[in-house]
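For this depiction, one protein chain was excluded, whereas all remaining protein chains were kept in their positions.
We just call them A, B and C in the order they show up, numbering each chain from 1.
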Amino acid sequence: MNQKRIVETTLRVRYAETDAMGVVYHSNYLVWFEVGRGDYFRALGQDYGHWEQRGYALPVAEAHARYHAPARYGDEVAVRTWVEQVRSRSLTLGYEVVRADTRLRLVSGWTRHICMDSQGQACRLPLQMLESLGQS
Amino acid sequence: MNQKRIVETTLRVRYAETDAMGVVYHSNYLVWFEVGRGDYFRALGQDYGHWEQRGYALPVAEAHARYHAPARYGDEVAVRTWVEQVRSRSLTLGYEVVRADTRLRLVSGWTRHICMDSQGQACRLPLQMLESLGQS
Amino acid sequence: MNQKRIVETTLRVRYAETDAMGVVYHSNYLVWFEVGRGDYFRALGQDYGHWEQRGYALPVAEAHARYHAPARYGDEVAVRTWVEQVRSRSLTLGYEVVRADTRLRLVSGWTRHICMDSQGQACRLPLQMLESLGQS
Partner (left out) sequence: MNQKRIVETTLRVRYAETDAMGVVYHSNYLVWFEVGRGDYFRALGQDYGHWEQRGYALPVAEAHARYHAPARYGDEVAVRTWVEQVRSRSLTLGYEVVRADTRLRLVSGWTRHICMDSQGQACRLPLQMLESLGQS
């Protein structure tokens, strides 16, 4: 993969996502990362829900976020998602949330996931997932 | 208003919105109603955020939901929003959440809102809002 | 049951639960109802989690809330929970959220639950649950 593939998701800030400072409460960006991640897999034709039905899960093992500027109710934001690193048993995705209009960077971050089988044991990423991530 | 105007919002179930029963946790439908309400006002050209900037708020005074069928992670649902009743100082909106594909009804409900001014006092709905709701 | 049993849960408003109006976002009261409900069952010696392990679930079929006064970050509130009605296949609980110090009523409401077995079919409330609810 010479050039990283970036999948972009647009969403609008919900009132429920704001807090008493008048801005989006910080933990909600992890939820938006999850939305971006779902769209990333969907763009690969690898719906995450389908992986779950086949007995695989990709729980979050580590998460990080840096907050650069706030978002407010009604703002349209874009979540940009890409793959940072693929290993045999784990996967790291990178994210950037920007204002949809000005492209001002609001938050950047990453999540590291381990692959788990239906017995809840760490396992190798399934081959078909690796292939679609451009790694086989 | 002989025929009620219905505004429809499509959204996809987030993993964060599910619970240990494997379905969308019931309080999240109130959040989806809020998303539908925001789109309803936006469709009227009456962005709710702009009303707040002018010193008005429409806090929820009462909310009701009936749960007919569950939604699951990744499902696409449509929130249908309409005005049930407009009074001088309050507003009731109705909602229906359906599966986007089969139109199966998942949840129905309503929220009643009172109008509050910048001093936090109940007040009349601003004339421009009444007009756009087809009530003047 | 001549006199209704009321179980009281105290909790403190989290910043995450507030919104840009500076008060608790309305859907969070349904979550507090759920916390009150869990404590109600626990007070009966009928942990809800144990019922799930035995294959029963009590999904919310209907929910209602009336908002009387707002709560703010750091406020201590008490959720008061009681049984409104027990039927063979459903259960209605009532709730009142008050400020812990002044006992000012903030929100009142109820939730109606149906009993579901491990196949996802509506079923009778288990006898042991009925007994502990004082209904057998």
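The rule is simple: contacts are C-beta pairs under 8 Å (C-beta built on N, C-alpha and C of every residue); 3 or more make two chains touch, one makes a residue touch a chain.
As the structure is a prediction and not an experimental result, all values here were calculated from the model.
> Which of these, B:K4, B:R54 or B:R72, touches the one chain of the complex that we don't see?
B:R72
> In the whole complex, what residues of chain B lie against the chain that is missing from view?
So the residues of chain B touching the missing chain come out as 15-16, 18-20, 22-23, 25, 27, 72-73.
> Please give every residue of chain A in contact with the chain that is not shown.
20-21, 23, 26-28, 30-31, 34, 52, 57, 59-67, 70
> So that we can see where the missing chain sits, which residues of chain C does it touch?
These residues touch the chain not displayed: 12, 14-16, 31, 34-35, 38, 47-49, 52, 72-74.
Just so we're on the same page, only the chains that are shown with their structure count from here on.
> Report back the single chain whose CA centre is most distant from the CA centre of chain A.
Farthest from chain A by mean C-alpha position: C.
> Taking each chain's centre as the mean position of its Cα atoms, how many Å separate chain B from chain C?
Chain centres of chain B and chain C, defined by C-alpha means, are spaced 24 Å apart.
> In whole angstrom, how far does the Cα centroid of chain A sit from the Cα centroid of chain B?
The mean C-alpha positions of chain A and chain B differ by 28 Å.
> Among the residues of chain A, pick out those that touch two or more other chains and give their numbers.
Counting only residues that touch two or more other chains, chain A contributes 15-16, 72-73.
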